[in-house]
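Only one protein chain is missing from this complex, and each of the others stays in its spot.
This part shows chain A:
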């Protein structure tokens, strides 16, 4: 039963009442949400086979009933592949590391094999163990997923040698496209536009950079996904970048070769999905706009792009197909382009695997890429012609990461998902995730929680659905980037389509600071906090089996808070007798809702506009609201401000990870900005620098150690 706000008026004459809303302990803070569009688009289908794919039109599996698909498939960590396999009647075997033993993909599979301990090089990159798993389970095919061995030619070769199908392109295509230097040469030969740069193995980075002209991009030859990739604007940065990228490339890909090319300022990252079979047919399945990135990793993607016209799209698609055909590509692949403001496009690289963001292409084209990959691997010709490939509606994907968006747009965070609820109650929402409530986000793997995909007939519809979905997404136990995602998709520049890969640093030059409330938003937040508090307090006075004779307070004070600059410093919130009305700063708001104080989501109506309130706990607070009685507010003014500890002389780890190198020892003098140590987390190396000039007092970490977030690394005097 929930406490409603229907309270008889006489409760209100009970005189001054002391009470407060400590949003810190009992009810946390509020993540704010903006109106929910009542109109649901025309696409309200939901296929019973695919639980998480509201709004996705799967094509009917043509050969599903035929014999040839009695395959067993081995795959690492890919629940959505399993769904397709199940739909096609293919048995699956999940390979997993020991920490993933109870992961979603393992539970979904018909059979599971543990291939080693948590570190990827001992499990998901351990070819011997995976080959053994393939043999022991009698799998006839392997789907390699997104990362790990998906673009590893050696793995594909070994599978081929044993007569096991690799669901992906042939070895030679992987080899050709996997090497960025070679792929560029092939692209040039196939008359694909390429970026000016140095097509060779880098030895003297500074000289090459000078030849090409700054800014330059240094990246791992074998790399992908932004790892081992750095931009340099001058000689010093080139040297640093070269050093870090070499290390990262070596640790992530086991190949430290780098390449350098001209860095195109203010570009868009647009990629073309291609699909080719073993019979020489190839299609382009339109583009994906992936410009919203941080540290060269994609955050928000959409399909189609607002920027491309039909001619450019076709030109890009045709070049992508040329490239695919030049390497006799088969299976699904992605050709990445940089597009400048004049719609010139340059080939970047080709990913010879399924991309993380493939669902948005599936949604607008109606093709199930996993199914197509399996068909192609089995040797079937493509079912579609280029003119069959439509753009139906609009799809947007947000990558929900376990990371702190307030630090460099996202530094990894780890923890246990103490509560986890996907917004699957909404239509046209698809969530691809490999985790569930209780899962651990560990330092061993990418901190991605899920891909949240929404679909609409128009872009506006898809965006509005995304807003809803983000507001209804409940993640507790780890810091996540939903606040940033929500800001991006509601930013005027994003809405108008005015984006580039520099979107985040341009829009938030001082870093992301969270949502800025408008005056109206502030009033609504205060009103909901007050109403929430009223219901919580009402309940606190209700003891079952006894008669309660207490009333509600006639007025509340909202304590001064830097979050509310538009309101007078001690605005008064007056819940009026005609509940559920709340007066804030002279304006009357009607707050109504079912007050289920145990639920993480509180759908409210404020002046009849639907709002979603998330009740948080502890440190995740975005807006600190203290609702107090006038007395408590007055007395709070006597409470001393507590001085926080001076952190400039203390270096703490901003994230969990492992210490790669420590550059100082006690007694050293360091300059402000000088590197003190390097922490590697989620395969990214981060240089920790001194916040001030001083002498090193003590060093609390050493290379090879694992550190947690907030752990003391180095103290200065």
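Note that a residue touches a chain if its C-beta (ideal position, glycine included) is under 8 Å from a C-beta of that chain, and two chains touch if they have at least 3 such contacts; residues count from 1.
Here is the rule we use: contacts and distances are computed from a predicted model.
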Quick one: the chain not pictured, UniProt calls it what, "Cullin-3A", "Nicolin-1", "Sodium/hydrogen exchanger" or "Propionyl-CoA carboxylase beta chain, mitochondrial"?
"Propionyl-CoA carboxylase beta chain, mitochondrial"
Of A:231, A:391, A:507 or A:597, the residue in touch with the unshown chain
A:597
Can you tell me which of A:281, A:439, A:454 or A:522 touches the chain that was removed from the display?
A:439
Of A:121, A:541, A:609 or A:648, which sits in contact with the chain we cannot see?
A:541
Just checking the interface: what residues of chain A touch the absent partner chain?
1-3, 14-18, 20, 22, 25-26, 98, 101-102, 416-419, 436-440, 539-546, 548-550, 553, 596-599, 617, 629, 631-632, 635-636, 638-640, 642
